[in-house]
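Pasting a structure here, questions to come.
Now for subunit A:
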Amino acid sequence: GEIEWLQWFAAEDTTGFYDKLVADFEAQHPDITVKLVTQPFGKVRESIVTDNAIGVGSDVLGLNMPWTKEFLDIGILEPLDDYLAREDNSFDTADLIEAPLGKIDGKTWMVPLNAFPFVMHVNMELVRKAGFDAPPSNWEEFAAQAKAISALQDGISGVGMPFSSQPPSNGPILTFLPLLYANGGRIMDGTTPNFDNPKVVETLQFLKDMNDAGSIAPGAASRTGGVDLEEFIAGRTGFLISPGVHSSSITSRNPDLDYTLVRVPSNGEKAYRVHGWELGISADSDNKEDAWTLVNYLLSPEVNAKAAVAANALPGNLAALDVVRKGADKTLIKQIEILEGDTPVEEMRQSPKAAGSWSVMTEELQAMLRGDKSPEEAAAAVQARWLELAQ
Partner candidate 1 sequence: MTTRGAPYLFVLPGLVILGALLSVPLYKVVEYSLYDNVIVEHDPTYVGFGNYTTLFSDPSYWSAGFNTVVFTVGSVLGHMIVGIGLALLVNADINARARTFFRSMLVLPWIFTAVVVALNWQLLLNPFGLINYVLQWLGLISEPLDWLGNPDYAMWALLLISTWRGYPFIMVSFLSGLQTVPKELYEAAEIDGAGFWHKFWHVTLPQLKPVIYGVALLDLIWTFQLFPLVWLSTGGGPGRATEVLSTLTFRLAFVDFQFSQAATVAVSILIISAAFTLLYLRNEARRV
Partner candidate 2 sequence: MSRIEIRNLVKMYGTHQALHGINISIQPGEFCVLVGPSGCGKSTTLRMVAGLETISDGEIVIGERVVNGLRPKERGIAMVFQNYALYPSKTVYNNMAFSLQLSKMPRAEIDRRVREVAEILELTQLLERKPGALSGGQRQRVAMGRAIVRDPEVFLFDEPLSNLDAKLRGQMRAEIKRLHQRLKNTIIYVTHDQVEAMTLADRIVIMRDGRIEQQGTPDSIFHDPDTVFVAGFMGSPAMNLIDCVVTPDGLRLGETDLVCTTPEGLRAGDRVTFGIRPDDVRPAADLPNGVHATLPVDLIEQLGTEKLLHFRAGPHDLIGKTGGRMDLAEGSAQTLAFDMAHAFFFDADTGRRIR
């Protein structure tokens, strides 16, 4: 039969890869045709909901973990437990990265195509200029180095915080959460928001102190993730907290940059925020069998490895890791190290109203950095508004 695969992957820097992938799949499965539907990342979430409401939803869906709970509430996703339990799968479920598999409402809803651990990218040239010879590993060093870099000259800052309200306004989950997790904190208590806990406040306080010290690039409230990355590439910030996958953009676009990649500075805690491209099947699909055939194909170690390499990411099927490791450069090796050694955290999956919640975080963090609210007040405000949103 014919199935549709809705994703944004083909719009990222992977010229022609997915077209070829689909062609290969069709060659192996002559009875299945796959239509590749590519949407810009910023619109995928809307598209899935809209298509579903009209009844023209695609069969295989590219997913982002934070959307999970919301989609479940609308009933968009098909539980995958039965499929995963099959004998003839091309992969071993135990090899898959764990975070996306975590059960919600007792079931599994998605499988990982690939994974990106959040890391800290470092401009070594600036670090050295500021008088240090190694990247920071804990908060104290981080704060000191960021401050020293900011003092270097006009237009150079220690670190950027992309807290713009501009859609998808998800800056806090890109920078704040990795820091929080590295500090051993969490924002959820099971499936309920728990934002006003001491670890959160402590992390907020850390951000505020950095800001007061002038270490954070000005204009956080209008800074988008894209700009944050661009400024780092342009050599204007010392540190960038973002998915490790950015390393390839950085090295390819500014090869002259004296660049390295480290764990997000922590206070001894080895936890990292994990992010990736996930796959799910639409509950309304009338061709779930074929849909699973495609998913199964994508998760097989060989294909999965190719997909990971194409995206400069780590494979969702860890059995493919060895293939990936072979051609890996040192930044990728570092990421593999994190993947193998540290605890992945992904809390938004079971979070109610995730997208709304990060708008709320954005707004309150803006207010805190502006000095309108203390970290405690900001944390309490997020908690209150999130709870209200969740009912």
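Assume a residue touches a chain if its C-beta (ideal position, glycine included) is under 8 Å from a C-beta of that chain, and two chains touch if they have at least 3 such contacts; residues count from 1.
Regarding selection, all candidates are chains of the complex that A comes from, given by their letters.
Quantities reported herein were computed from a predicted structural model and do not represent experimental measurements.
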Single touching candidate for subunit A, where 1 or 2 all sit in one complex: 1
Touching residues on subunit A, where the partner in the complex is candidate 1: 45-46, 49, 53, 70, 73-75, 155, 164-167, 169, 217-224, 227, 231, 236, 353, 355-356, 359, 362-363, 366-367, 370, 389
